[in-house]
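One protein chain is absent from this view; the other protein chains keep their places.
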Amino acid sequence: MARVRFQVPQRFADLDLLGHVNNVAYLVYVQEIRLKLLSRLLGDRLSRMNHVVVRNEIDYLRELSLGGEPLEVDAWVERIGTSSYTIACEILDPVGEVAARSKTVLVRLGDDGTTEPLTDEERDLLAVAADGSGA
Amino acid sequence: MARVRFQVPQRFADLDLLGHVNNVAYLVYVQEIRLKLLSRLLGDRLSRMNHVVVRNEIDYLRELSLGGEPLEVDAWVERIGTSSYTIACEILDPVGEVAARSKTVLVRLGDDGTTEPLTDEERDLLAVAADGSGA
Amino acid sequence: MARVRFQVPQRFADLDLLGHVNNVAYLVYVQEIRLKLLSRLLGDRLSRMNHVVVRNEIDYLRELSLGGEPLEVDAWVERIGTSSYTIACEILDPVGEVAARSKTVLVRLGDDGTTEPLTDEERDLLAVAADGSGA
Partner (left out) sequence: MARVRFQVPQRFADLDLLGHVNNVAYLVYVQEIRLKLLSRLLGDRLSRMNHVVVRNEIDYLRELSLGGEPLEVDAWVERIGTSSYTIACEILDPVGEVAARSKTVLVRLGDDGTTEPLTDEERDLLAVAADGSGA
C-alpha cells in the first residue's frame, strides 16, 4: 500500500488574520491524517494502544488559503524502530504542489507509562503503509 | 537580554480526550510566545514586517496537564541568518522541568512575496534576544 | 429552496476530555455551515459585504461523538428584517435525530461601521433559503 492519499476538509477557523492558513492549523491537518492512517492500519487496536507523539517537524513550502475542496494529503509510515515509528505527510495545494512536509515520531508506552517495544503484530500492521525506501 | 521568560495561560480546550495537553496545543503556546517575543524586540515594526514561518520542530519530553497557574516558557533567538532566523522555546512543566523544546524558522519576505535579506536594524533588534552561544 | 442540507466533517480536536464533542465545537460547525449557506446564496457578493454576528443561541439536545462520516446539518434563513436576519441550523446525529438547534442573528454594517438596511438585492437572495413558515 505504501503511500495513502487522504482528503482533509478545511475550516474558516484555520485562517489567521493574514488571510492564509495559520502554521498551527497545518499540524491540525497532520493530526487528522495520522489518526485516519492509524485507524486504517490498526483498526480497533488503535483505541487500546498508548502511542504518544514525541516529536513533530514540519516544513512550510507554500501558503494555503481556503479552497472550496478538501486538501489532498499523502501519508505513509517512513520508519519503524524498536519502540518508535515515524509518520510522514505531504500536504498538497489545490494545483497539486507540495505545500508542506511533516514528520511525526510516536512511541509506544506500556501500562506504567514507560517506553515499550512495538509488538510484532504492530510492526506488521504499520509496515503495510511503509514507503519502499524506508521500512 | 538573551533568554526571555514568559507566562502562557492554559485553556481547558488545550486538553484532548486523553486528558493531557494535545500535541498541537504546544504549538499554539509556541506561537503565542513567539509573537510576544517579537513584539518586545521589534515593537511597532512587527505589524509592518512580513516574516513568515517556514519550519516548526518540537520535541515533547513530558506530558502537560492543566495546572491552575500559567506555564513558564523561555524563548530566545537562536540563530540569525541572512534572510532567516530561528526562535527557540523551552516550555516548562509546573515543577520546572523542560516539557518541550521547539525551534521555529522564520524568513523575511519582501513586497513581492519572495525572500529578502533582513535589514541591519532588524538584525540588531533580534540580536538582543540572541543566546550567547549561537548569535 | 428553503432548507439546505450540508455535511460538516468532524475533527479529533472537536472532542474534549470527556470524550464527546465540546459545546463550543458545535458553534464552529454552525459557523462553517453559515458561511457555506451564505456563499451559496450570495456568491461573490459575500466577500464585499460586512455582515456581522450579533447573537448566537444554541440548544444542545444530544451528545455527539466522533463518527467516521461527516455530520448532516440543515440550515435556512428563518427571518429577514430591515437590517438584520436570522440563520437557523439543525445539527443531526448519525441516526438522524436533532442533536442541536441554533439561531444566529447577523446585521449589515455600512462603511462607517453602523447598522444599515439590507438592500433589496440582498433580501431577495436571502429569501431563497427562507423557510416557508417564517419569511
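Per-chain numbering from 1; labels A, B and C assigned in written order.
The definition used in the following text is that a contact is a pair of C-beta atoms (placed from the backbone, for glycine too) under 8 Å apart; a residue touches a chain by one contact, two chains touch by 3 or more.
Keep in mind that this is a model prediction, so the values were computed, not measured.
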| item | value |
| --- | --- |
| Residue among C:V28, C:L41, C:V73 or C:I87 touching the omitted chain | C:V28 |
| Contacting the left-out chain in the complete assembly, out of A:G19, A:G68 or A:G96 | A:G19 |
| Touch residues of chain B, complete complex, unshown partner | 9, 11-13, 28, 31-32, 35, 70 |
| For chain A, residues in touch with the removed chain | 12-13, 15-19, 22, 24 |
| Interface residues of chain C (partner: the chain not displayed) | 22-24, 27-28, 31, 52-60 |
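Definition applied: only the chains that are shown with their structure count from here on.
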| item | value |
| --- | --- |
| Distance-maximising chain from chain C - centres being C-alpha averages | B |
| Closest chain to global C-alpha mean, per-chain Cα centroids | A |
| Between chain A and chain B, centroid-to-centroid distance (C-alpha), Å | 23 |
| Distance between chain centroids, defined by C-alpha means - chain A, chain C (Å) | 31 |
| Length of the line joining the C-alpha centres of chain B and chain C, rounded to whole Å | 36 |
| Multi-partner residues of chain A (at least 2 other chains) | 28, 31 |
